[in-house]
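Complex shown without one protein chain; remaining protein chains in place.
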Amino acid sequence: MSIASPPEPVKQNKSEERRTPVNASTLAEHGRDHCVIDMHNLFVGTTLEDELLLLGSGEKALADIGRECALFGVRLEPGRLLSSYSGGEQAIICSLTLMALLPRRPLRILLVHVLETLSPRNRELLLDRFATVLPDAGLFTLVGSEPQPVGRHA
Amino acid sequence: MLELAAGTYPVPHAGLRYELARDLRLPRGSWLRLRGENGAGKTTFLEHVLIPHLKERHCLLYLAQDMDLQQNTMRATLALMGLEAPQGLADLASAWIEAGGCQEVVILDEFDKYLTAPQLDALDLGRFGWVVQVSHLERPGVRPDLPGGFELSFVRPDAGRPEVHLGLERLWPA
Partner (left out) sequence: MAGLKVLTIFVQLTAFFGLFVFGPWYGRMELQAALLAVLLAATAWRGGLRSAWRSLLFVLPFVLSLLAFGLAFQWAGLMGRTDWLHDSLLKALVFPNSFLIVKLGLESITFRDIMGLPLRPGARRYAIVLKAVMEKCTPLLHRYRFFMDLTPHFAGRRSGRFLRLCGVIVAAYISIYQQTEKTLELFDHRTRHLRKEP
């Protein structure tokens, strides 16, 4: 983990453009070109074990994700319902899960309301982990209805 | 006055125990921001300590973190009142707030992440007696529409233990 300077706060969006409504399907709009991590649609299953099973992975990935989560102060418990973790913790778990499973090739990852849900420390740490684990991936967030590169990881 | 006495507030089913060292006493017109690391227990504190305590004494409106779920009850509520439920979230929240007829306490759990600054301003939170807000976004400067600003920090020294220490700081006036 390398955080050289205090984390930059995320500012309130001063744009006049409307944010993407919660009920618009970001997957339908952007899912073809981006791997979407949307705070309101993070997991298929209800436990991490089930999620990994459904995504075709197993015990080793679970151990790796557990170790990564610990960096963020998130303690994974076997069989615990994902919904019982806080919103920010769920975002971290989902992001680290996909980091562990996504193929290592150039791809676009769209974070929807994820960075704003994280504390400044965890936000910087997550961006750092993306840069380390998936250096070829581009990170994007939605501004208005368009994906824009995240400054640090574009 | 919005008050919560100093003491220990256990939430057994969440495995947390909140320790408030000083009385929380917020005069009318106060803005209280809740700040802390992810998983520190801010939402649990809101839903299982603060809200149960406040709702006995004050009318309150709560905009929860799981807005993808809550918007369904917002739409249902407006429909049952014979009112139109707007499509966009900012307009929906605004209509729901207006229809509630409550101007005492409004609680927003990371709701600001869904809105632009103009949309947040349009909610006119200054008309409420007290505004309680969980946010990870940049701490705003002094808000002239709210006479007093405070920050309640959540610190969990050991993730394996239930204690969460709550510390109150006055942001404004200085």
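Each chain gets a letter, A and B, in the order it is written, and its residues are counted from 1.
Simple rule for what comes next: a contact is a pair of C-beta atoms (placed from the backbone, for glycine too) under 8 Å apart; a residue touches a chain by one contact, two chains touch by 3 or more.
What you see is a predicted model, and the numbers here were worked out from it, not measured in a lab.
Visitor: What are the shown chains that the omitted chain is in contact with?
Guide: Displayed chains contacted by the hidden chain, ordered by label: A, B.
Visitor: Based on the whole complex, identify which of A:71, A:107 or A:131 touches the chain you can't see.
Guide: Hidden-chain contact among the options goes to A:107.
Visitor: Among B:34, B:60 or B:90, which one is in touch with the chain left out?
Guide: The one listed residue touching the chain not shown is B:60.
Visitor: Tell me which stretches of chain A touch the chain missing from the display.
Guide: Considering the whole complex, chain A reaches the absent chain at 23, 25, 27-28, 31, 35-36, 40-41, 43-46, 50, 53-56, 83, 101-103, 105, 107.
Visitor: Mind listing the chain B residues that contact the chain we can't see here?
Guide: 47, 51, 55, 59-62, 64, 66, 69-70, 72-73, 75-77, 79-81, 96, 99-102
By definition in this document, only the chains that are shown with their structure count from here on.
Visitor: Hey, how far is the Cα centre of chain A from the one of chain B, in Å?
Guide: Distance between chain centres, rounded to whole Å: 25 Å.
Visitor: If you look only at chain B, which of its residues touch chain A in the complex?
Guide: 36-39, 41-43, 65-68, 71, 87-90, 110, 112-120, 136-140, 159-160
Visitor: Spell out the residues on chain A that touch chain B in their complex, using ranges where they run on.
Guide: 9-19, 21-23, 40-41, 72-75, 85-89, 91-92, 113, 116-123
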